[in-house]
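Excluded from the complex is one protein chain; the other protein chains are retained at their positions.
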Amino acid sequence: MKYEAVIGLEVHVQLGTRSKLFCACPTRFGCPPNHNTCPVCLGWPGSLPVLNEKALRLAIKVGLALECRVAERLKFDRKNYFYPDLPKAYQISQYDMPVNGRGRLKIEFKDAAGSTQIREIGITRAHLEEDAGKLLHEGIRDGSLVDYNRAGVPLLEIVSEPDLRTPAEVYAYLVSLKSILQYLEVSECNMEKGELRCDANVSIRPEGQTSLGTKAEIKNMNSFKAVEKAVEYEIERQVNAVDGGERIVQETRLWDEAKGRTFSMRSKEEAHDYRYFPEPDLVPFTISRAQVEEIRKTLPELPEIRTLRMIRDYSLSDYDAFLLAQEKPLADYYEACVAAKANPKLAANWIFSELKALLNERRLAITESPVSSGDLAGLIRLIEDGTVSGKIAKEILPEMFETRKSAEAIVKDKGLVQVTDASLIEALADQVLAAHPKSVADFRAGKAQALGFLVGQMMKESKGKMNPKLANEILVKKLNVGC
Amino acid sequence: MDFDIHKVAELARLNLDPEEAQKIGKAIGSVLEYVRKLESLDTQNVPPTSHVLDLENVFRPDTDRDCGASEKALPFAPSREGDFFKVPKVVDKE
Partner (left out) sequence: MAQDLHRLTLRQAIDHAAREGADGILHDVANRIQCCNSSVNAYVRVKPAEYDSGKNIPGKSVFSGVPVAVKDNICIEGQETTCACAILKGHVPPYSATVIRKLEDAGATIFGQLNMDEFAFGSSCETSVYGPCRNPWNLECVPGGSSGGSAAAVAADMAIAAIGSDTGGSIRQPAALCGVVGLKPTYGLVSRYGLIAFGSSFDQIGPLTKTVEDSAIMLNAMAGHDPLDSTSSRRPVPDYTKALTRDVKGLRIGMPEEYFTDGMDPAVEKYVRDAAALLKKMGADIRTVSLPHTAYSVAVYYLVAVAEASSNLGRYDGVQYGLRASDKTLKDMYFETRNRGFGEEAKRRILLGTFVLSAGYYEAYYLKGQKVRTLVRRDFEKAFTEVDLLLAPTAPTAAFKLGEKASDPLAMYLSDIFTIPANLAGIPAISVPCGFTPAGLPVGLQLMGRPFEEAVLFRAAHAFEQETEYYKKKPGI
């Protein structure tokens, strides 16, 4: 039987605030254990929460970017359960009146056949909640340690509809979501730092069936690739199980990155009863439509719009424009480059090929590039006006990378200016023709490839500085004259 | 009314001894019987009260400060290791 996977994602993203969701403790990463805590986030008896205004604004901002229906009235609820990382034995979250209701996220990806696909994935809701603390187990024989620095850090939980069908779509969803969050400057979405976490609900059903199968919730992935791999594994596991006559049970499964498989938690998960009820310590909140519009005005140009604009303004291919726009810093770099009078097509090619290769080699982000957008534009201008050949340019860029010098400076220092003076080229052509009589004869006998060899020789002699087009022309002229 | 004291005690993290369970179960049974008087009221179109005040939109600005409260708290913790609170081994999330 052919099966179809049905996948929904729950993404927790940390909102970029200075202080926690309900108290003034800093959200800084990497402080000594329990340093960023106070009576409120430690849940000490008698303490009370007060909502961080910026966290709500950021939540609304994300909601608007995801085209969610922003609530006119919202409240917070308590989600009750016991766990040592949860100081109050309840988490302040939002149950039935979340800040953001239904929305959508557009994803773009290459399908198995390599053609670009665009799909719209429904967003169920995106609500505010506080993070829990962190448990440490490693290296401690007789217990676990608790650090509450993260407790109370503001999170937005973005829940997708079960609209995703393949691991590739799951990956594309995460990339697209990350892109939007970066544009909004809400989060860097670094999964290793815990700024973004993702759980996946995976089920399968026979193709054509409309009702949903039993889902498993997959946790513990720490990169987008891991989410993709975990979902892929889980689909396969479920298909094998069903084909083998097993029933899928609703459960939480943990992804084991090293082993490349998911494991059942085998705990009494089904005994969970969170006993949600309205948080009496917080009052309700109303958001006027005027406030929503005011926040909407602060939205930057989002990747979808930017893609369209870049296709239009720079005549880029759809996919190139999409790839650039997806990564805000990259698109910013690109546009700065174009603004510095680089040819848009050339700039895209150079960024995607040569620059990316150098950056990847050194594990640098585009924002850390030793070659500024202005300097890259300088190099591209030199190519365009014929000062250097593409080949020489490929040698110049690594040097710019190393020395942080401009292309002009390197060209000048090393005398790399392309030879375009016809008399110089003619002199060299005579020299080469004289040195390779056999090739000359071959050409004249009709072996066209001999010309390529001769041009190559000219390039070699000139250390690549010869303009290949001019060299070609002059050689042909001389060879034909000699006939 | 299906009050299952054992199930609820599990949820509330209380391991009652049998005598206690019976006694408390009985007392709660009579309270639940008493509150049945609410059933006679038609509340279909009545909104619930979760707050008695008309207060709305109470915020704090996003400013941070170091509190240092944990230094006052850790000395009284039932168990600690360095600056961490310590608990018996947590196994089910590894």
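Order as written gives the chain letters A and B; numbering starts at 1 within each chain.
Assume contacts are C-beta pairs under 8 Å (C-beta built on N, C-alpha and C of every residue); 3 or more make two chains touch, one makes a residue touch a chain.
As the structure is a prediction and not an experimental result, all values here were calculated from the model.
S.K.: Applying the definition given at the start, please give the residues of chain A touching the unseen chain.
M.R.: Those residues of chain A that touch the unshown chain are 39, 42-51, 78, 80, 82, 84, 87-90, 143, 146, 273, 275-277, 280-283.
S.K.: Footprint of the hidden chain on chain B, which residues?
M.R.: Its contact residues with the unshown chain are 3, 5, 8-9, 11-16, 20, 23-24, 27-28, 30-32, 34-35, 37-39, 41, 43, 46-53, 55, 58, 60, 69, 72-73, 76-79, 85, 87-91.
Heads up, the rule we're going with is that only the chains that are shown with their structure count from here on.
S.K.: Let me have the rounded angstrom distance from the C-alpha centre of chain A over to the C-alpha centre of chain B, please.
M.R.: Here the centre of chain B sits 41 Å away from the centre of chain A.
S.K.: Using the touch definition up top, name the residues of chain B that touch chain A in the complex.
M.R.: Answer in residue numbers: 10-11, 13, 50-51, 53, 55-70, 73-74, 79, 81-90, 92-94.
S.K.: Within their complex, state which residues of chain A touch chain B.
M.R.: Its residues touching chain B are 17-19, 24-27, 32-39, 42, 44, 50-56, 75, 82, 84, 135-137, 140, 142-148, 265, 267, 271, 273, 275, 278, 280, 282-286.
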